[in-house]
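Pasting in a structure now, in structure tokens, and then I'll have a few things to ask.
With one protein chain removed, the remaining protein chains of the complex are shown where they sit.
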Amino acid sequence: MTDHAQYLIQQEPFYQPLHQEVELYQAAWDERLPVMIKGPTGCGKSRFVEYMAWKLGRPLITVACNEDMTASDLVGRYLLDADGTRWLDGPLTTAARIGAICYLDEIVEARQDTTVVIHPLTDHRRTLPLDKKGEQVAAHADFQLVISYNPGYQSLMKDLKQSTKQRFAALHFDYADPDHEADIIARETGTPRDQAVRLVKIAATARNLKGHGLDEGISTRLLVYAARLINRDIAPRLACRMALVDPITDDAEIRDTLYHAIDAVFGADGA
Amino acid sequence: MTDHAQYLIQQEPFYQPLHQEVELYQAAWDERLPVMIKGPTGCGKSRFVEYMAWKLGRPLITVACNEDMTASDLVGRYLLDADGTRWLDGPLTTAARIGAICYLDEIVEARQDTTVVIHPLTDHRRTLPLDKKGEQVAAHADFQLVISYNPGYQSLMKDLKQSTKQRFAALHFDYADPDHEADIIARETGTPRDQAVRLVKIAATARNLKGHGLDEGISTRLLVYAARLINRDIAPRLACRMALVDPITDDAEIRDTLYHAIDAVFGADGA
Amino acid sequence: MTDHAQYLIQQEPFYQPLHQEVELYQAAWDERLPVMIKGPTGCGKSRFVEYMAWKLGRPLITVACNEDMTASDLVGRYLLDADGTRWLDGPLTTAARIGAICYLDEIVEARQDTTVVIHPLTDHRRTLPLDKKGEQVAAHADFQLVISYNPGYQSLMKDLKQSTKQRFAALHFDYADPDHEADIIARETGTPRDQAVRLVKIAATARNLKGHGLDEGISTRLLVYAARLINRDIAPRLACRMALVDPITDDAEIRDTLYHAIDAVFGADGA
Amino acid sequence: MTDHAQYLIQQEPFYQPLHQEVELYQAAWDERLPVMIKGPTGCGKSRFVEYMAWKLGRPLITVACNEDMTASDLVGRYLLDADGTRWLDGPLTTAARIGAICYLDEIVEARQDTTVVIHPLTDHRRTLPLDKKGEQVAAHADFQLVISYNPGYQSLMKDLKQSTKQRFAALHFDYADPDHEADIIARETGTPRDQAVRLVKIAATARNLKGHGLDEGISTRLLVYAARLINRDIAPRLACRMALVDPITDDAEIRDTLYHAIDAVFGADGA
Amino acid sequence: MTDHAQYLIQQEPFYQPLHQEVELYQAAWDERLPVMIKGPTGCGKSRFVEYMAWKLGRPLITVACNEDMTASDLVGRYLLDADGTRWLDGPLTTAARIGAICYLDEIVEARQDTTVVIHPLTDHRRTLPLDKKGEQVAAHADFQLVISYNPGYQSLMKDLKQSTKQRFAALHFDYADPDHEADIIARETGTPRDQAVRLVKIAATARNLKGHGLDEGISTRLLVYAARLINRDIAPRLACRMALVDPITDDAEIRDTLYHAIDAVFGADGA
Partner (left out) sequence: MTDHAQYLIQQEPFYQPLHQEVELYQAAWDERLPVMIKGPTGCGKSRFVEYMAWKLGRPLITVACNEDMTASDLVGRYLLDADGTRWLDGPLTTAARIGAICYLDEIVEARQDTTVVIHPLTDHRRTLPLDKKGEQVAAHADFQLVISYNPGYQSLMKDLKQSTKQRFAALHFDYADPDHEADIIARETGTPRDQAVRLVKIAATARNLKGHGLDEGISTRLLVYAARLINRDIAPRLACRMALVDPITDDAEIRDTLYHAIDAVFGADGA
């Protein structure tokens, strides 16, 4: 019923390996260990999972977690049909049946019933009990669970329980180092490399402000945005304000600091 | 099924460009970057989006966000029909299918599930997973997401997450400068320009009180209201009290200050 | 389908204009500006709206707001029918379709989704998007929105947002001055004017206690109650205790103060 | 459809008038004023309303309010039927249609939507809008609303709003004076008058402790319980402990004080 | 429809009367007074009610109250059937109809709507209004309401309202005195009396710690567990740790104290 093919990644996603993350993930996959990917916003966690799914030739089912999501949103529910109620598998159940990689993005946002529901899938049992249906789903041999997690958000209220954490092997991600990041931007946007280097310099300033007025630094994604606006003939100074600074802060002082950093890199007359 | 035409803006909305916002939006649209528009109440954010939709010839679907809105209100839900349940696309899904500009007004009011649901539409994936339907909607090539955001409201409890913010290019809006604002009022209401200038002077007083007893200044919209009441032969002093002061404050001192500002501009005998 | 006639006010409601409120409302109506009516409990806000609806010959749809009311209660919902689900317009939608005055009584009591839902009806768009039905209702040319608001209740938790307030022209109401109030009581109850004057004197005492042990003063409505009980041969002192004092306070000291005020006006032997 | 007769009080309830409450209620009824009855637990408020309904020959519909009750519980709701949904009037709507006295017991326990829903029934409009049904119910000429209210419970969180209070005429109730109370007990239980006098003496002690360790004194109802247990050959001391003391306190000191009061009245050998 | 017989207690439950509780309950039953049974966890409250139901030959319907229970769980609800909705009586309604003793176990755990719903059944009216069904159920002549209540739990947040308490006659329960308790254990488990005496000694230590690190002492039920484990050849010291100490505390110090008490009674070599 569920179309296995629709979850396959058709084209190789652009991914630039930075450390040994590909080998480590491969080993975890070989053992079907559940994997937790930690790192800041926009550093490429989702892209990496997509890349690995493509590399392994496995379907990928992604769920963006949120605090209003219930266990039923993952597992499935009964729908009313012409012939009464009909069961509809949720994305986690579908993944368990077809042997997909199930990627729960920003798992800490979810309520506990979402996180507890994965427990029997992440230990030796590898089963998913559908209590409401009276069925025990034995996970497909190729099923794997991956979660992402931003430690910068972690708070006492929003943290995974130890009984959840201790079911995962973890990979730490961070922004690429300046050289690699400039490469990534240049290759993704076609912008000249020196332009990309300038953008990365601005990002460096913002990342130093993290914890000193900024919750997060400027992500690689936003640097790509700036390059794309410049490609459309927007003056670099304006493009950087629009893509790098204004989205991430409402604080006038922080904004000025970052505007100055832009001016220093592109020249105050850059716009 | 969904009528594409009903979302087209039929007539050019009156819009007075103030800076380079039209060019910047155009570049973001050319790159299909998601856009965040920041600014105070009633400064013309919604009008601008309408204007751009008209200019680009794209359908516009607007959703006024609120804290009781669920992800289903955006994405869609099953309805019970004579033949069982039937899926009804929500406004975000409709916009993704028909290639509309989807404008989420006052996004910070929404609960997190509303804001997280837009994530896969706002990165390289440009897809909207309908988990409850088991469908992945690939966004139409012309789909664009726009959100508005009033930084004056922003609080610790009600702020976008960085992982949401870092998916947007941002445009900063503010009230027009006095000259432009008087033009806008005169053109929208047909009131004589000197009358419009007087109204803008009263607004200046109120905007200086922002943060000193007033949460927001007097918006351009309220100045238009006052001009329209004066056009209906209401004495200017009464019209200003009714349209500019009484709606925005219950504080007796603030009210007196603003009443005096009105008297100073129109004369205490103006009513 | 909806019976337009059932919302028309059949008889002229008794209403005693106090200032220029009739002319101001008329001008706002001519411009179809949304109107906010502020004032204390029982000073005649609802009566005034009814009077204006009668005067303008427009149907009036009143909704008593409360904190458990949802946007669906205003806008409408799907009901299950023999042939599946059927949409039922809510009172706001009905008003927008038939061109009624929609009066949201005590709007601050409502949750935010109730207040945000009115936004597109209260700016240049004058439309009501029925997201759940996929329909955009263009408001009838005679539709007008009126809200009432008791500033005495206003608290940080229960206040309208500026983005809501700045969509209304406001009228301030208060209790009538003693002379007018005695007239109103005499005309509504047929009680002799000197009796009415005595009742108004007692109200004056209570209104001075507002903020000093009483949340609100004695309303005109309660004075009418007292007059009606006296008409039924209840001793004035007992009638005043029953209608003016006992409903509004449980505080023994405040009660004694007001009992003394009654004795002073009617004589301690008045019962 | 609704059986008018089932709400009629068949037999005269035993009620001992204490002051002029019967005449005052009669006058309020003649004017169809909404009535608020205040007083402590178990002093006879509900009995009085029943007595008046019997005396006036009107059906009585009683609703015990609680904090989980919704407006729909009062007004009505749609039920699913073989032919789709069917509307079922709630008790308030039934009362408005058949001209019953609707008695909302312990109204302060209810949520605001319960209390606001009665507003249009308690002013000159005397209508009940069934928003979900699109119907305006005009109240029957004999409909009257009565609410009860225990000021001892009143707290900041649980108090009626002034806009609700100022729709009622109020009657204050309290426990009967000792002589009347002993009469009531003797007549209701057939216990000898001197026995009843002794029970009332114990109640006096407890009522003095109100606010000094006891939230409420011993109600007339509990005195009746004690008399009935004594009638069943339970020793007076044991009966009093079981009916008067143990239900109302878990505090050891208060309990001892009251046990001593019992011993003083019945003698320590009374059991 | 409801099977009266299924609620009858078939066999005499083992119950050891300790004071005059049987006679007191009998008198309350003869008068159909509602009864409140107070006492600590596991002291035999439920057993006593069962015993009295057996003795009186009345059916017994028990409801374990909890904070998520709604009034509908007690009173009944509509279910959807092939022919539309069908009403299903809740346990309280069933009890009122068939004349059962309805036992609400741990009533303080319930939400207020559960407790208020019993009011009209517990005064002279003895009726249960099914508001949602529009029916007034007159209680069967043999219906009686019994509630249990653990004063040790009582807190400001979780206490019965006085208006509820003052509808009950109360019986105080406590653990049996050592001699009786040893008898109970010996008779229920067949363990030798000296063994039972030893277990009771350990309980004495724990009960002295109540309020000093333990919320509750060791109940008679746990003593019975220990005896049954010893009967299965578990060493007394291990059985006591498993049944008496480990279930009730996670505090290392308290645990050591109780382990020492076990060693003192059975000897440190007892395992």
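Each chain carries a letter (A, B, C, D and E) given by its place in the written order, and its residues are counted from 1.
Criterion: a residue touches a chain if its C-beta (ideal position, glycine included) is under 8 Å from a C-beta of that chain, and two chains touch if they have at least 3 such contacts.
None of the values given here were measured: they were computed from a predicted structure.
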Check: shown chains touched by the absent chain are A, E
Filtering E:T115, E:N150 or E:T205 for touch with the omitted chain leaves E:N150
Per the whole complex, from E:A28, E:V63, E:L128 or E:A261 the residue touching the absent chain is E:V63
Out of E:W29, E:F48, E:F143 or E:Y225, the sole contact with the unshown chain comes from E:Y225
Per the touch rule stated above, chain E touches the missing chain via residues 2, 6-7, 13, 41-42, 46-47, 62-69, 73, 77, 79-83, 86, 88-91, 94, 105-106, 109, 150, 152-153, 215-216, 218-219, 221-222, 225, 228-229, 231-234, 238-239, 242-243, 246-248, 250
Where chain A meets the chain that is not shown, the residues are 20, 23-24, 27-28, 30-31, 33, 36, 38, 70-71, 78, 80, 83-85, 111-113, 115-117, 119-120, 123-124, 129, 131-132, 134, 136, 151, 154, 161-163, 165-172
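In this section, only the chains that are shown with their structure count from here on.
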So, in whole Å, the Cα centroid of chain D is separated from that of chain E by 30
Rounded to the nearest Å, the gap between Cα centres of chain A and chain D is 60
Residue numbers in chain C touching two or more further chains are 80, 83
